[in-house]
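Shown here: the complex without one of its protein chains, the others still in place.
Let's turn to chain A:
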Amino acid sequence: MATYEDDHNITLAPQRQGAEDSGREHQSLFSVLNSFMTRAPQPAAADGSHDFSAISGADSAAVDALRNSLRVLSSEAGSTLAHELMEQLENNSSDFTGDKGVSDAFIDDMERVSVKDLKLIKTATDTCAICTNDFGNDQYPLLVALPTCKHVFDLECIGPWLKFNKTCPLCRSDVTVKKKLEIAKNYESEEEEEDWEMYG
C-alpha cells in the first residue's frame, strides 16, 4: 500500500501533464497542503519525544480543514490528486496526524455498558481510571467496555486516549485484537485464549 509520503511526494512534485488547468489545480492543492503542514504542530520536543499536548485538539481541526479543502478541490475543481489524497486521508488519517490510535468507527463501535450492568462485568471498576469519577455519580453516564479486556471507561475519557493509542490504560493490552477474537468466538466459543490465533 502506498504510504502518505509516496502520495506526498507525488503531490509536491507532480508529473507535468501540460494542461494549464492542471497546473492551477496543483498550485491550489499545494497551498491547501502547505497551510495544513504549517498549521499542524510539529511534534518535536527538545529531547526528541512527541509532545502530544500540542497535537490532539489542534491537529484534528487541521485535518478537518484539510479534508474540507480537498473535498472542494476534488468535486468543484475536479482534481484527481485531491480526490486521491482525500481517500488516503479517510482510509489512513493516522498518517496525517502522526498518531497511532484507532479509527473513529472503532470508537463508535465499542460496546456500551449501563451502570446497572456494571456488576455483571467482572473486569469493571467502580470508578473511571481516567477521570477518577465514580460511574454511579454521573447523571448521564455513557460507559463503554473495551473489546478485548472488557475494562470499562467513560466514553468521553477513553475516546481521546484511543485516538492516539491502541492500548488499554489499565492493562495495556492492544484493543485492536478485537476482530480476531470475534471471529474466534463465532467458531469456537469455549476455546482457550491460546487457540484464537489459528482462526484469525
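What we mean here is this: a residue touches a chain if its C-beta (ideal position, glycine included) is under 8 Å from a C-beta of that chain, and two chains touch if they have at least 3 such contacts; residues count from 1.
By our rule, contacts and distances are computed from a predicted model.
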The chain missing from this complex carries, among "E2 ubiquitin-conjugating enzyme", "small monomeric GTPase", "ABC transporter I family member 6, chloroplastic" or "Trm112p-like protein", the UniProt name "E2 ubiquitin-conjugating enzyme"
Where chain A meets the chain that is not shown, the residues are 47, 49, 51-53, 56, 129-133, 157, 160-161, 164, 167, 169-170, 172
